[in-house]
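FYI, not all chains are in this one, though none of them got moved.
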């Protein structure tokens, strides 16, 4: 019979729709048919995946009409060929546990030097696409990281819900790289945003080698 | 929740159910308020409708708590069922509202968008309330007793009476969505935070 397929993960980018990814098992060269099936908490019957295509190959997409924030989901894959059938483990989740937004957008860096003031780097960004924060449906927490380009250690800062951060006392004359990511109520950080670069004005300080 | 493979313990926590329900009810009420104010500013600047004939809501027959003391004394099962009844009573009027707003000449697009969004989110909230009531009082989902909507109280062809009927509907939606929002926040404080929000 066919090898055991697998539901590898499920994600919701907006707490409104869900995408699951799956993998076929070994098919021994035989034409094998795969069906993604699911049921919801307390449901009497299971249903077939409503949309195998919108999220790309080997996926199942639950649009708004098929996504409930009130129920647990149980998803599995059935493989069938001439020699028999095989089923995956059941992947279970509720939407709150699988929310992973897209990364924040429009990361911008501005080095501000005001007279009689300590200069600082103003890092600012926009919430991710499709994350409806206005209704309060998703509350995001942000994390900024930066490092000198030639170094390896990142400095990371959690910034709750604000969409900007002032960083003081960066080393003059050095090149820095900055990224930001965010997390909704669940445990999944988004991917890091694209990197932004800036060179801090001024000449690098002589390193005190004593 | 430790959720064994397909076991009974796999369920969205009651706290998460209430969190999402309150976020929805707050959102629905703020949309309803905005829509009422927009319509009021656009069509009935001096609120003369109200002064003359008063408001008549199809849910008036539902015995809802009208102040804090009454709300404190009502059992949470009764308050839950009341929220369910009010929500069910709005199923037909919201469908009518979405179609009606498309026929009102010069109705701003923002009113139409809000009407559609309210109808969609209210259906979602009703599904959530049925989950919550099913969780807290298994087997007690009274399905039929709610306040049926008698249909639009406007004289066919009379634009003014049609506008007033729509005004009355928006006002009742603002009021009832505020009741639902208020009661849900009370219930959440009572049932999830032991009365200590």
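In order of appearance the chains are A and B, and numbering begins at 1 in each one.
Throughout what follows, contacts are C-beta pairs under 8 Å (C-beta built on N, C-alpha and C of every residue); 3 or more make two chains touch, one makes a residue touch a chain.
As the structure is a prediction and not an experimental result, all values here were calculated from the model.
> Given that a single representative per chain kind is drawn, write out the copy numbers for the whole assembly using the chain labels.
A x2, B x1
One rule holds for everything that comes next: only the chains that are shown with their structure count from here on.
> Just give me the whole-number Å value for how far the CA centre of chain A lies from that of chain B.
Going by mean C-alpha positions, chain A sits 34 Å from chain B.
> Which positions of chain B touch chain A when the two form their complex?
Within the complex, chain B contacts chain A at residues 3, 5-6, 10-12, 16-17, 20, 23, 26-27, 124, 127-128, 131, 134.
> Across the complex, what residues on chain A touch chain B?
My answer: residues 41-42, 68-72, 74, 89-90, 92, 94, 96, 135-137.
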